[in-house]
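One protein chain is absent from this view; the other protein chains keep their places.
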Amino acid sequence: MAHAVISCLHANHAALEAVLADIDQQGIDTITCLGDLVGYGPQPNEVVELIRQRAIPTCQGCWDEDIIEGLNACDCSYPSQLAERRGHLAHQWTADQLSEENKDFLANLPMSLRRDRLLFVHGSPNSQHEYLLPNMDAFAALERVETAEADTLFCGHTHHPYVRELRDGSIRVRVQEGVASGGPSEEREINLPVRRIINAGSVGEPRHGNTNATYVIHDEQTGTVEIREVAYDVERTCRAIVESGLPAIFAWRLRHGFEYAERADDASHVCER
Amino acid sequence: MARWALISGLRGDLEAYEAIQEDLRHTRRVDTLFVLGDVIGPARNCDALLSRLQQPRRGELRPQCLYGWWEDQLLAERGYRGGRRADALRLSQGETAVDALLQAVDPGHMGWLAELQFGFIELDCALLHGSSATVEDSLGPDSSPLLLLDRLTRMEVNRLFTARSGQQFSIELTGGGIESQVRDLEGQRHQQQSVPKRQVIGIGAGVHYTIYDPGTDRFDFLAAGSRSQERARGFA
Partner (left out) sequence: MSQTLLISGPPGCGKTSWILKRVQAHRGPCGYLRLAGYPDEGLAQAPDGGIDLAYLQDQCPRLLDLADLDQALAPRPEHLLALIELPQFQPPTESGLGGVDRRVIPQLEALHLKPDEHLHFGRDTALPRQDTLDFSSLQAWERNLAGSVWDPASLSSFWFELVNGAYGDVYRAKALMNLPDGRAFFCNWMVSQEGSQFLPLQALAPPDGRPERLSRLVVQGKGLDPAAIEVTLADCLLSQALPHSFPSA
(Lines give C-alpha, C1' and ligand atoms only; values in the text may rest on other atoms or scores of the structure.)
Protein backbone atom coordinates (compact mmCIF):
# COMPACT_ATOMS: atom_id res chain seq x y z
CA MET A 1 0.00 0.00 0.00
CA ALA A 2 1.34 3.41 -0.92
CA HIS A 3 1.15 6.16 1.66
CA ALA A 4 2.25 9.78 1.64
CA VAL A 5 4.33 11.56 4.28
CA ILE A 6 4.37 15.35 4.56
CA SER A 7 6.27 17.63 6.94
CA CYS A 8 7.15 21.21 7.83
CA LEU A 9 4.07 23.01 6.50
CA HIS A 10 4.99 26.31 8.20
CA ALA A 11 1.60 27.96 7.82
CA ASN A 12 1.81 27.96 4.03
CA HIS A 13 -1.77 27.24 2.93
CA ALA A 14 -1.26 27.43 -0.82
CA ALA A 15 1.59 24.92 -0.62
CA LEU A 16 -0.43 22.52 1.54
CA GLU A 17 -3.43 22.68 -0.80
CA ALA A 18 -1.22 21.93 -3.80
CA VAL A 19 0.46 18.97 -2.07
CA LEU A 20 -2.84 17.47 -0.90
CA ALA A 21 -4.24 17.83 -4.44
CA ASP A 22 -1.16 16.04 -5.80
CA ILE A 23 -1.64 13.19 -3.29
CA ASP A 24 -5.39 12.94 -4.05
CA GLN A 25 -4.69 12.81 -7.76
CA GLN A 26 -2.67 9.64 -7.24
CA GLY A 27 -5.46 7.96 -5.32
CA ILE A 28 -3.46 7.80 -2.08
CA ASP A 29 -5.62 8.08 1.02
CA THR A 30 -3.14 7.39 3.83
CA ILE A 31 -1.22 10.51 4.77
CA THR A 32 1.02 11.11 7.79
CA CYS A 33 2.24 14.54 8.82
CA LEU A 34 5.51 15.05 10.73
CA GLY A 35 4.68 18.38 12.33
CA ASP A 36 5.74 22.04 12.16
CA LEU A 37 2.30 23.01 10.98
CA VAL A 38 2.98 26.63 11.94
CA GLY A 39 5.85 29.11 12.19
CA TYR A 40 7.01 31.94 9.85
CA GLY A 41 4.17 31.49 7.34
CA PRO A 42 1.04 33.68 7.18
CA GLN A 43 -1.84 31.17 7.60
CA PRO A 44 -1.39 29.16 10.80
CA ASN A 45 -5.12 28.72 11.52
CA GLU A 46 -5.98 27.77 7.93
CA VAL A 47 -3.24 25.14 7.82
CA VAL A 48 -4.10 23.58 11.20
CA GLU A 49 -7.77 23.51 10.26
CA LEU A 50 -7.10 21.82 6.92
CA ILE A 51 -5.06 19.11 8.67
CA ARG A 52 -7.84 18.64 11.24
CA GLN A 53 -10.55 18.60 8.61
CA ARG A 54 -8.72 15.93 6.62
CA ALA A 55 -8.02 14.03 9.88
CA ILE A 56 -4.36 13.51 8.95
CA PRO A 57 -2.44 11.71 11.73
CA THR A 58 0.23 14.19 12.83
CA CYS A 59 3.13 14.24 15.28
CA GLN A 60 4.32 17.38 16.99
CA GLY A 61 7.09 19.50 15.50
CA CYS A 62 9.42 21.86 17.35
CA TRP A 63 7.40 24.93 16.31
CA ASP A 64 4.12 23.30 17.37
CA GLU A 65 5.67 22.56 20.76
CA ASP A 66 7.17 26.03 21.18
CA ILE A 67 3.91 27.81 20.36
CA ILE A 68 2.25 25.93 23.19
CA GLU A 69 5.06 25.79 25.72
CA GLY A 70 6.41 29.25 25.15
CA LEU A 71 9.78 29.71 23.53
CA ASN A 72 11.37 26.41 24.35
CA ALA A 73 14.10 26.48 21.77
CA CYS A 74 17.40 27.51 23.29
CA ASP A 75 19.50 30.31 21.78
CA CYS A 76 21.82 27.76 20.26
CA SER A 77 19.16 26.53 17.86
CA TYR A 78 19.48 29.81 15.95
CA PRO A 79 22.59 30.34 13.88
CA SER A 80 22.65 34.12 14.30
CA GLN A 81 21.17 36.98 16.28
CA LEU A 82 19.26 38.02 13.15
CA ALA A 83 17.73 34.55 12.76
CA GLU A 84 16.86 34.50 16.44
CA ARG A 85 15.13 37.90 16.36
CA ARG A 86 13.18 36.95 13.26
CA GLY A 87 12.28 33.59 14.82
CA HIS A 88 11.03 35.29 17.97
CA LEU A 89 9.00 37.77 15.94
CA ALA A 90 7.40 34.94 13.94
CA HIS A 91 6.76 33.05 17.16
CA GLN A 92 4.99 36.00 18.78
CA TRP A 93 2.93 36.72 15.68
CA THR A 94 1.88 33.07 15.34
CA ALA A 95 1.00 32.75 19.02
CA ASP A 96 -1.22 35.85 18.73
CA GLN A 97 -2.98 34.57 15.61
CA LEU A 98 -3.69 30.96 16.56
CA SER A 99 -7.13 30.24 17.95
CA GLU A 100 -7.36 28.52 21.34
CA GLU A 101 -8.91 25.48 19.68
CA ASN A 102 -6.03 25.17 17.24
CA LYS A 103 -3.46 25.66 20.02
CA ASP A 104 -5.18 22.89 21.90
CA PHE A 105 -4.91 20.65 18.85
CA LEU A 106 -1.15 21.32 18.56
CA ALA A 107 -0.66 20.78 22.31
CA ASN A 108 -2.15 17.31 22.13
CA LEU A 109 -0.14 16.04 19.17
CA PRO A 110 1.99 12.97 19.98
CA MET A 111 5.80 13.12 19.80
CA SER A 112 5.87 10.12 17.48
CA LEU A 113 3.56 7.81 15.56
CA ARG A 114 4.20 4.12 14.93
CA ARG A 115 2.73 1.69 12.42
CA ASP A 116 4.30 -1.75 12.81
CA ARG A 117 8.00 -1.20 12.13
CA LEU A 118 7.50 2.27 10.62
CA LEU A 119 8.24 5.15 12.99
CA PHE A 120 7.24 8.76 12.29
CA VAL A 121 8.94 11.66 14.11
CA HIS A 122 9.62 15.34 13.44
CA GLY A 123 13.38 15.63 14.14
CA SER A 124 14.72 12.37 15.52
CA PRO A 125 13.45 9.78 18.02
CA ASN A 126 15.54 11.65 20.64
CA SER A 127 14.27 15.16 20.11
CA GLN A 128 12.12 17.37 17.91
CA HIS A 129 15.13 19.67 17.64
CA GLU A 130 17.71 17.16 16.40
CA TYR A 131 18.53 17.30 12.69
CA LEU A 132 19.12 14.00 10.90
CA LEU A 133 21.03 15.34 7.91
CA PRO A 134 21.70 13.05 4.93
CA ASN A 135 25.44 13.11 5.54
CA MET A 136 25.42 12.55 9.29
CA ASP A 137 27.65 9.80 10.65
CA ALA A 138 26.18 6.53 9.34
CA PHE A 139 26.55 4.66 12.63
CA ALA A 140 24.92 7.48 14.59
CA ALA A 141 22.08 7.55 12.04
CA LEU A 142 21.61 3.79 12.34
CA GLU A 143 21.65 4.07 16.13
CA ARG A 144 18.66 6.46 16.00
CA VAL A 145 16.58 3.96 14.02
CA GLU A 146 17.76 0.88 15.91
CA THR A 147 17.32 2.31 19.43
CA ALA A 148 13.79 3.35 18.44
CA GLU A 149 13.10 -0.27 17.38
CA ALA A 150 12.07 0.62 13.85
CA ASP A 151 12.95 -0.63 10.39
CA THR A 152 12.16 2.62 8.64
CA LEU A 153 12.29 6.02 10.29
CA PHE A 154 10.36 8.91 8.72
CA CYS A 155 11.56 12.36 9.75
CA GLY A 156 11.41 15.98 8.65
CA HIS A 157 12.89 19.11 10.27
CA THR A 158 15.84 19.49 7.88
CA HIS A 159 13.55 20.56 4.97
CA HIS A 160 15.81 18.50 2.73
CA PRO A 161 14.03 15.39 1.38
CA TYR A 162 16.13 12.24 1.06
CA VAL A 163 16.14 8.45 1.37
CA ARG A 164 19.06 6.85 3.16
CA GLU A 165 19.71 3.14 3.36
CA LEU A 166 22.23 1.81 5.89
CA ARG A 167 23.41 -1.76 5.27
CA ASP A 168 26.23 -4.32 5.54
CA GLY A 169 27.24 -2.86 8.88
CA SER A 170 29.39 -4.60 11.47
CA ILE A 171 31.36 -3.59 14.54
CA ARG A 172 34.20 -5.58 16.15
CA VAL A 173 35.02 -4.97 19.79
CA ARG A 174 37.55 -6.11 22.39
CA VAL A 175 36.07 -6.25 25.89
CA GLN A 176 37.98 -6.33 29.17
CA GLU A 177 36.12 -6.53 32.45
CA GLY A 178 37.80 -5.54 35.71
CA VAL A 179 41.31 -6.01 34.32
CA ALA A 180 43.81 -3.39 33.27
CA SER A 181 45.55 -2.70 29.95
CA GLY A 182 47.14 -5.82 28.62
CA GLY A 183 44.96 -8.18 30.67
CA PRO A 184 42.79 -10.98 29.23
CA SER A 185 40.12 -9.81 26.83
CA GLU A 186 37.26 -11.13 24.76
CA GLU A 187 36.72 -10.29 21.07
CA ARG A 188 33.21 -9.94 19.66
CA GLU A 189 31.71 -8.96 16.32
CA ILE A 190 28.15 -7.87 15.80
CA ASN A 191 26.39 -7.55 12.48
CA LEU A 192 24.15 -4.53 12.13
CA PRO A 193 20.68 -4.71 10.59
CA VAL A 194 19.59 -2.94 7.38
CA ARG A 195 17.64 0.21 8.21
CA ARG A 196 16.21 3.19 6.33
CA ILE A 197 15.72 6.88 7.08
CA ILE A 198 13.26 8.74 4.89
CA ASN A 199 13.11 12.51 5.17
CA ALA A 200 9.87 14.02 3.86
CA GLY A 201 11.34 17.45 3.04
CA SER A 202 9.12 20.49 3.51
CA VAL A 203 5.75 21.53 2.16
CA GLY A 204 5.88 25.15 3.26
CA GLU A 205 9.51 26.27 3.49
CA PRO A 206 11.78 24.66 0.92
CA ARG A 207 15.50 24.36 1.41
CA HIS A 208 16.50 22.37 -1.66
CA GLY A 209 17.31 25.19 -4.02
CA ASN A 210 13.95 26.10 -5.54
CA THR A 211 10.48 27.13 -4.42
CA ASN A 212 8.62 23.84 -4.95
CA ALA A 213 6.98 22.02 -2.07
CA THR A 214 8.36 18.52 -1.41
CA TYR A 215 6.99 15.35 0.19
CA VAL A 216 7.44 11.57 -0.17
CA ILE A 217 5.37 8.57 -1.21
CA HIS A 218 6.39 5.21 0.23
CA ASP A 219 5.10 1.87 -1.02
CA GLU A 220 5.22 -0.63 1.81
CA GLN A 221 4.91 -3.66 -0.49
CA THR A 222 7.66 -2.80 -2.94
CA GLY A 223 9.72 -0.64 -0.58
CA THR A 224 10.00 2.11 -3.19
CA VAL A 225 10.16 5.73 -2.16
CA GLU A 226 9.32 8.60 -4.49
CA ILE A 227 10.41 12.15 -3.61
CA ARG A 228 7.72 14.44 -5.05
CA GLU A 229 8.20 18.10 -5.99
CA VAL A 230 5.05 20.18 -6.36
CA ALA A 231 4.88 23.68 -7.79
CA TYR A 232 2.36 25.96 -6.10
CA ASP A 233 1.28 29.58 -6.16
CA VAL A 234 4.22 31.06 -4.22
CA GLU A 235 3.07 34.61 -4.90
CA ARG A 236 -0.23 33.91 -3.13
CA THR A 237 1.68 33.08 0.05
CA CYS A 238 4.06 36.02 -0.42
CA ARG A 239 1.11 38.41 -0.72
CA ALA A 240 -0.42 36.92 2.41
CA ILE A 241 2.88 37.43 4.28
CA VAL A 242 2.96 41.13 3.44
CA GLU A 243 -0.79 41.64 4.04
CA SER A 244 -0.63 39.93 7.41
CA GLY A 245 2.05 42.31 8.66
CA LEU A 246 4.85 39.74 8.80
CA PRO A 247 8.23 41.14 7.65
CA ALA A 248 8.45 41.58 3.87
CA ILE A 249 11.86 39.92 3.99
CA PHE A 250 10.04 36.61 4.69
CA ALA A 251 8.24 36.97 1.36
CA TRP A 252 11.50 37.78 -0.42
CA ARG A 253 13.20 34.72 1.04
CA LEU A 254 10.29 32.38 0.22
CA ARG A 255 10.05 33.74 -3.34
CA HIS A 256 13.74 32.98 -3.91
CA GLY A 257 13.72 29.52 -2.35
CA PHE A 258 15.67 30.51 0.78
CA GLU A 259 14.41 29.31 4.14
CA TYR A 260 12.99 32.03 6.42
CA ALA A 261 15.90 31.71 8.85
CA GLU A 262 19.08 29.90 7.97
CA ARG A 263 19.57 26.57 9.65
CA ALA A 264 22.13 26.15 12.39
CA ASP A 265 25.62 25.31 11.14
CA ASP A 266 26.06 22.49 13.58
CA ALA A 267 22.92 20.62 12.75
CA SER A 268 23.72 17.67 14.97
CA HIS A 269 23.73 19.95 17.99
CA VAL A 270 21.20 18.91 20.57
CA CYS A 271 20.56 21.36 23.34
CA GLU A 272 21.15 20.11 26.90
CA ARG A 273 18.06 21.88 28.16
CA MET B 1 53.17 13.10 30.95
CA ALA B 2 51.29 13.11 34.24
CA ARG B 3 48.59 10.55 34.99
CA TRP B 4 44.98 11.00 35.94
CA ALA B 5 43.02 9.35 38.73
CA LEU B 6 39.30 8.89 38.00
CA ILE B 7 36.82 8.18 40.77
CA SER B 8 33.04 8.18 41.18
CA GLY B 9 30.12 6.79 43.20
CA LEU B 10 31.38 7.78 46.66
CA ARG B 11 27.81 8.60 47.76
CA GLY B 12 28.93 10.42 50.88
CA ASP B 13 31.61 7.87 51.85
CA LEU B 14 34.41 10.08 53.19
CA GLU B 15 36.42 7.06 54.34
CA ALA B 16 36.55 5.66 50.82
CA TYR B 17 37.64 9.09 49.55
CA GLU B 18 40.38 9.32 52.17
CA ALA B 19 41.55 5.81 51.30
CA ILE B 20 41.84 6.79 47.63
CA GLN B 21 43.68 10.03 48.50
CA GLU B 22 46.04 7.96 50.67
CA ASP B 23 46.64 5.59 47.74
CA LEU B 24 47.32 8.49 45.39
CA ARG B 25 49.84 9.99 47.80
CA HIS B 26 51.97 6.90 47.20
CA THR B 27 51.32 6.62 43.47
CA ARG B 28 53.86 8.33 41.25
CA ARG B 29 53.05 10.84 38.55
CA VAL B 30 49.33 11.26 39.33
CA ASP B 31 48.67 14.98 39.26
CA THR B 32 44.99 15.25 38.38
CA LEU B 33 42.00 13.86 40.21
CA PHE B 34 38.68 13.71 38.38
CA VAL B 35 35.51 12.95 40.32
CA LEU B 36 32.87 11.82 37.84
CA GLY B 37 29.79 12.46 39.96
CA ASP B 38 27.66 10.63 42.49
CA VAL B 39 29.51 12.12 45.45
CA ILE B 40 26.14 12.12 47.20
CA GLY B 41 23.50 9.45 47.83
CA PRO B 42 20.56 8.81 50.16
CA ALA B 43 22.19 6.12 52.32
CA ARG B 44 24.26 8.38 54.60
CA ASN B 45 24.90 12.02 55.42
CA CYS B 46 27.14 13.50 52.71
CA ASP B 47 28.05 16.85 54.28
CA ALA B 48 31.51 15.86 55.51
CA LEU B 49 32.56 14.55 52.09
CA LEU B 50 31.09 17.60 50.34
CA SER B 51 33.02 19.95 52.65
CA ARG B 52 36.21 18.00 52.07
CA LEU B 53 35.85 18.13 48.28
CA GLN B 54 35.44 21.90 48.49
CA GLN B 55 38.28 22.34 51.00
CA PRO B 56 40.97 19.71 50.40
CA ARG B 57 43.53 19.01 53.14
CA ARG B 58 47.20 19.82 52.69
CA GLY B 59 48.91 17.28 50.47
CA GLU B 60 45.67 16.06 48.91
CA LEU B 61 45.02 16.31 45.21
CA ARG B 62 42.40 18.97 44.53
CA PRO B 63 39.42 17.20 42.93
CA GLN B 64 37.80 18.35 39.69
CA CYS B 65 34.17 17.33 40.02
CA LEU B 66 31.23 16.72 37.68
CA TYR B 67 27.65 16.17 38.67
CA GLY B 68 26.32 12.61 38.52
CA TRP B 69 22.88 11.03 38.53
CA TRP B 70 22.33 11.55 42.28
CA GLU B 71 23.37 15.22 42.15
CA ASP B 72 21.06 15.70 39.16
CA GLN B 73 18.13 14.22 41.08
CA LEU B 74 18.80 16.43 44.11
CA LEU B 75 19.25 19.55 41.98
CA ALA B 76 15.96 18.78 40.21
CA GLU B 77 14.09 18.21 43.46
CA ARG B 78 15.46 21.46 44.89
CA GLY B 79 14.23 23.40 41.84
CA TYR B 80 17.56 23.85 40.00
CA ARG B 81 16.34 22.09 36.82
CA GLY B 82 13.41 24.25 35.75
CA GLY B 83 10.10 22.46 36.16
CA ARG B 84 11.67 19.00 36.47
CA ARG B 85 11.74 17.21 39.86
CA ALA B 86 13.46 14.00 41.02
CA ASP B 87 10.92 11.97 39.05
CA ALA B 88 13.35 9.23 38.00
CA LEU B 89 14.31 8.58 41.63
CA ARG B 90 10.71 8.78 42.81
CA LEU B 91 9.67 6.28 40.15
CA SER B 92 12.47 3.78 40.79
CA GLN B 93 12.90 3.99 44.59
CA GLY B 94 9.87 5.78 45.96
CA GLU B 95 9.20 8.88 48.02
CA THR B 96 11.30 7.63 50.95
CA ALA B 97 14.43 7.68 48.85
CA VAL B 98 13.70 11.26 47.74
CA ASP B 99 13.27 12.30 51.39
CA ALA B 100 16.45 10.49 52.40
CA LEU B 101 18.39 12.26 49.64
CA LEU B 102 17.09 15.66 50.77
CA GLN B 103 18.11 14.84 54.35
CA ALA B 104 21.57 13.65 53.31
CA VAL B 105 22.76 17.02 51.96
CA ASP B 106 22.77 20.32 53.80
CA PRO B 107 21.13 23.03 51.62
CA GLY B 108 24.30 25.10 52.12
CA HIS B 109 26.04 22.85 49.58
CA MET B 110 23.48 23.46 46.82
CA GLY B 111 25.34 26.44 45.36
CA TRP B 112 28.49 24.35 44.89
CA LEU B 113 26.53 21.41 43.46
CA ALA B 114 24.66 23.67 41.05
CA GLU B 115 27.98 24.91 39.63
CA LEU B 116 29.17 21.40 38.69
CA GLN B 117 29.50 20.64 35.00
CA PHE B 118 28.07 17.83 32.89
CA GLY B 119 31.43 16.69 31.51
CA PHE B 120 35.08 17.48 30.84
CA ILE B 121 36.95 17.17 27.56
CA GLU B 122 40.65 16.52 28.19
CA LEU B 123 42.93 15.91 25.20
CA ASP B 124 40.92 13.48 23.05
CA CYS B 125 38.99 12.06 26.01
CA ALA B 126 35.50 12.80 27.28
CA LEU B 127 35.02 12.43 31.03
CA LEU B 128 31.36 11.94 31.89
CA HIS B 129 29.17 10.42 34.54
CA GLY B 130 26.77 8.68 32.14
CA SER B 131 27.37 9.44 28.50
CA SER B 132 27.25 12.24 25.98
CA ALA B 133 23.50 11.56 25.67
CA THR B 134 22.40 11.87 29.30
CA VAL B 135 23.72 11.67 32.83
CA GLU B 136 21.61 8.55 33.44
CA ASP B 137 23.00 6.62 30.46
CA SER B 138 24.46 3.45 31.98
CA LEU B 139 27.18 2.06 29.74
CA GLY B 140 28.66 -1.34 30.58
CA PRO B 141 30.46 -4.31 29.04
CA ASP B 142 27.16 -5.56 27.59
CA SER B 143 26.11 -2.26 26.00
CA SER B 144 25.40 -2.36 22.28
CA PRO B 145 28.56 -1.41 20.35
CA LEU B 146 26.36 0.71 18.06
CA LEU B 147 25.19 2.70 21.05
CA LEU B 148 28.77 3.10 22.33
CA LEU B 149 29.94 4.30 18.93
CA ASP B 150 27.12 6.83 18.85
CA ARG B 151 28.05 8.15 22.29
CA LEU B 152 31.70 8.52 21.21
CA THR B 153 30.70 10.20 17.96
CA ARG B 154 28.53 12.77 19.70
CA MET B 155 31.53 14.14 21.59
CA GLU B 156 33.99 13.61 18.72
CA VAL B 157 36.46 12.01 21.10
CA ASN B 158 38.54 8.84 20.94
CA ARG B 159 37.99 7.76 24.54
CA LEU B 160 34.98 8.09 26.77
CA PHE B 161 35.33 7.55 30.52
CA THR B 162 32.03 6.70 32.17
CA ALA B 163 30.98 5.94 35.73
CA ARG B 164 27.22 5.41 35.84
CA SER B 165 27.25 1.61 35.75
CA GLY B 166 29.80 1.49 38.59
CA GLN B 167 31.70 -1.24 36.70
CA GLN B 168 35.35 -1.30 35.70
CA PHE B 169 35.59 -2.28 32.06
CA SER B 170 37.08 -1.35 28.73
CA ILE B 171 35.49 -1.79 25.35
CA GLU B 172 37.69 -1.09 22.36
CA LEU B 173 36.18 -0.73 18.92
CA THR B 174 38.65 -2.59 16.74
CA GLY B 175 37.08 -2.84 13.30
CA GLY B 176 34.06 -3.07 11.05
CA GLY B 177 32.21 -0.67 8.77
CA ILE B 178 28.93 0.24 7.14
CA GLU B 179 27.53 1.08 3.69
CA SER B 180 25.31 4.09 3.27
CA GLN B 181 23.36 5.07 0.19
CA VAL B 182 21.62 8.43 -0.02
CA ARG B 183 19.17 9.50 -2.73
CA ASP B 184 17.83 13.03 -2.90
CA LEU B 185 16.74 15.53 -5.57
CA GLU B 186 20.34 15.87 -6.71
CA GLY B 187 20.90 12.16 -7.30
CA GLN B 188 22.37 9.17 -5.54
CA ARG B 189 25.53 8.91 -3.44
CA HIS B 190 27.33 5.94 -1.97
CA GLN B 191 29.46 6.07 1.13
CA GLN B 192 31.53 3.46 2.90
CA GLN B 193 32.42 4.26 6.48
CA SER B 194 34.82 2.38 8.74
CA VAL B 195 34.54 1.96 12.48
CA PRO B 196 37.02 4.39 14.05
CA LYS B 197 39.44 3.03 16.66
CA ARG B 198 37.82 4.27 19.84
CA GLN B 199 37.31 3.14 23.39
CA VAL B 200 34.85 3.36 26.27
CA ILE B 201 36.26 2.89 29.77
CA GLY B 202 34.17 2.26 32.89
CA ILE B 203 36.09 3.69 35.84
CA GLY B 204 34.33 1.91 38.73
CA ALA B 205 32.68 3.30 41.86
CA GLY B 206 33.46 3.82 45.55
CA VAL B 207 36.90 2.44 46.42
CA HIS B 208 37.21 1.04 42.89
CA TYR B 209 38.90 3.64 40.73
CA THR B 210 41.02 4.03 37.62
CA ILE B 211 44.44 5.46 36.85
CA TYR B 212 44.93 6.58 33.25
CA ASP B 213 48.17 7.58 31.57
CA PRO B 214 47.36 9.74 28.52
CA GLY B 215 50.99 9.58 27.38
CA THR B 216 51.03 5.81 26.93
CA ASP B 217 47.24 5.25 26.75
CA ARG B 218 47.57 2.72 29.59
CA PHE B 219 44.96 2.42 32.27
CA ASP B 220 44.79 0.49 35.53
CA PHE B 221 41.74 -0.58 37.47
CA LEU B 222 42.48 -0.30 41.17
CA ALA B 223 40.78 -0.63 44.54
CA ALA B 224 41.84 1.73 47.34
CA GLY B 225 44.16 -0.10 49.74
CA SER B 226 45.56 -2.39 47.03
CA ARG B 227 48.73 -0.34 46.45
CA SER B 228 50.92 -3.37 46.89
CA GLN B 229 49.34 -4.97 43.81
CA GLU B 230 50.06 -1.91 41.77
CA ARG B 231 53.68 -1.84 42.90
CA ALA B 232 53.96 -5.46 41.86
CA ARG B 233 53.04 -4.38 38.33
CA GLY B 234 55.86 -1.85 38.41
CA PHE B 235 53.88 1.38 38.45
CA ALA B 236 54.83 2.99 41.75
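Lettered A and B in written order, each chain numbered from 1.
Keep in mind that, in the parts below, a contact is a pair of C-beta atoms (placed from the backbone, for glycine too) under 8 Å apart; a residue touches a chain by one contact, two chains touch by 3 or more.
All figures in this text were calculated on a predicted structure; none of them were measured in a lab.
Put simply, the missing chain touches A once the whole complex is considered. When the full complex is taken into account, the listed residue touching the unshown chain is A:Arg86, out of A:Arg86, A:His122, A:Arg144 or A:Arg195. Of the candidate positions A:Pro57, A:Gly178 or A:Pro247, contact with the hidden chain is made by A:Pro247.
Where chain A meets the chain that is not shown, the touching residues are 75-76, 79-83, 85-86, 247-249, 252-253, 256, 262, 264-266, 269.
In this text, only the chains that are shown with their structure count from here on.
Residues 82, 118, 133, 141, 144-150, 153-154, 167-185, 191, 193, 195, 217-221, 233 of chain B are the ones that touch chain A when the two sit in their complex. By the touch criterion stated above, chain A contacts chain B in their complex at residues 126, 134-135, 137-143, 146-147, 160-182, 187-190, 192, 208-209, 214, 225, 227, 229, 268, 272-273.
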